[in-house]
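Report on the structure given below.
The full complex has more chains than appear here; those shown keep their coordinates.
Think of it as A, B and C in the order they're written, each chain with its own count starting at 1.
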Amino acid sequence: MAASFSLCIKAAPQTAGALHGLEFAKACIAQGHTITRLFFYGDGVYLGLKTLTLPQGEASISQQWQAFITTHSIDAVVCIAAALRRGVLDCTEAARQGLEFNLLREGFVLSGLGQWVAANSEADQAITFG
Amino acid sequence: MVNPVPKPLFIFTQAPHNNPQAREGVESLLASAAFDQQPAVLFMGQGVLQLVPQGEQPGAKNLNKMLQALELYGVEHIYICRDSLATYALTPDLLTPSGQLIGQDECCQVMQQSQWAVRF
Amino acid sequence: MGGTFLVMALHVLASINSDTLAHCMAGMNSADSLLLLGDGVYVQQSAPQMTACREVTANLYVLAPDHASRLPHLTPAVTAIDYAEWVNLSLTCGPVISWY
């Protein structure tokens, strides 16, 4: 029976948790389940930073997340408070500081913690990675 | 002693200062309370140190002050691991906020009976 | 404390730090399950830690790809599962609690 999952990624890009979350999310979709929402919190907000740059030959977990999110049109929210604190600004937040750029990867949006706790209580299962 | 109906549970196991985790835990707990989810919170391990009143540091958020507002936000179930208090030579009268001291078996029940649980 | 709401939890342990392991164990009993993943797979290499796990519950799992990347020379000491099985496991339990 199809179930719904709310997933929170608190793990930084170079850590095991970021990969666990991605592979778990892929397995959910592969089995016909739905993902209510992805919520990026703590150091997980760096997964939405589009300037991460890896040496040739190394896979970018951040790009893999983005590809997964856009392919399956998943609601991917980056915690706005955690993101500001860490410098991950979208257009709007950058403009607020007189800066003209967007550091947030396409497919991700900034929003509040309410998005997370609401999704956790709606979904059949809520899991945190990191 | 536990919530009769499954509710969210926030488990705090980090010392208060060394990283933003502890603070981000408290902020998400407050968000859950603001959404009227009636979350419970369990302090265990180094997390009990968050309950010790802290001195003021200019320009820094005082985590313990944030915790003192829990009841104001409607967080009614505050559990504190009794063994962890002993580890850090803390007595209940020192703690702000205070909470319900529970043993290991009860910690386990609180977790099992939660609707969903996150650890910071 | 009636059994009505007593559903087992799935604890997910991705660390071998003593404190993290101790916290995780302190919140478990025999009705719960434990999945080792990430650097948590190395718990299998520590006899006292493994004994502690077995004393708490018999429902022990390790994430197969993480075992293979970290301890390729060893057969898993507990039931190896893949991500699909982890998804299924998470749907047969109460809360999933992560310890990174």
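Keep in mind that, in the parts below, a residue touches a chain if its C-beta (ideal position, glycine included) is under 8 Å from a C-beta of that chain, and two chains touch if they have at least 3 such contacts.
Please read all numbers here as calculations on a predicted model, not as lab measurements.
Enquirer: Please state how many copies of each chain type the whole complex in this structure file contains, using the displayed labels.
Expert: A x2, B x2, C x2
Just so we're on the same page, only the chains that are shown with their structure count from here on.
Enquirer: Centroid of chain A to centroid of chain C, CA atoms only: how many Å?
Expert: 25
Enquirer: Return the residues of chain A touching two or more other chains; collapse runs of consecutive numbers into ranges.
Expert: Those would be 125-126, 128.
Enquirer: What are the residue numbers in chain C that touch two or more other chains?
Expert: Counting only residues that touch two or more other chains, chain C contributes 95-96, 98.
Enquirer: For chain C, which residues count as touching chain B in their complex?
Expert: Those residues of chain C that touch chain B are 1, 5-9, 19-20, 22-23, 26-29, 31-32, 94-99.
Enquirer: So in the complex, which bits of chain A are touching chain B?
Expert: Residues 6, 8, 41-42, 81-82, 85, 112-114, 116-118, 120-121, 125-126, 128.
Enquirer: In the complex, go through chain B and note every residue touching chain A.
Expert: Interface residues on chain B, with respect to chain A: 8, 20-21, 24, 27-28, 31-32, 34-35, 37, 115-116, 118-119.
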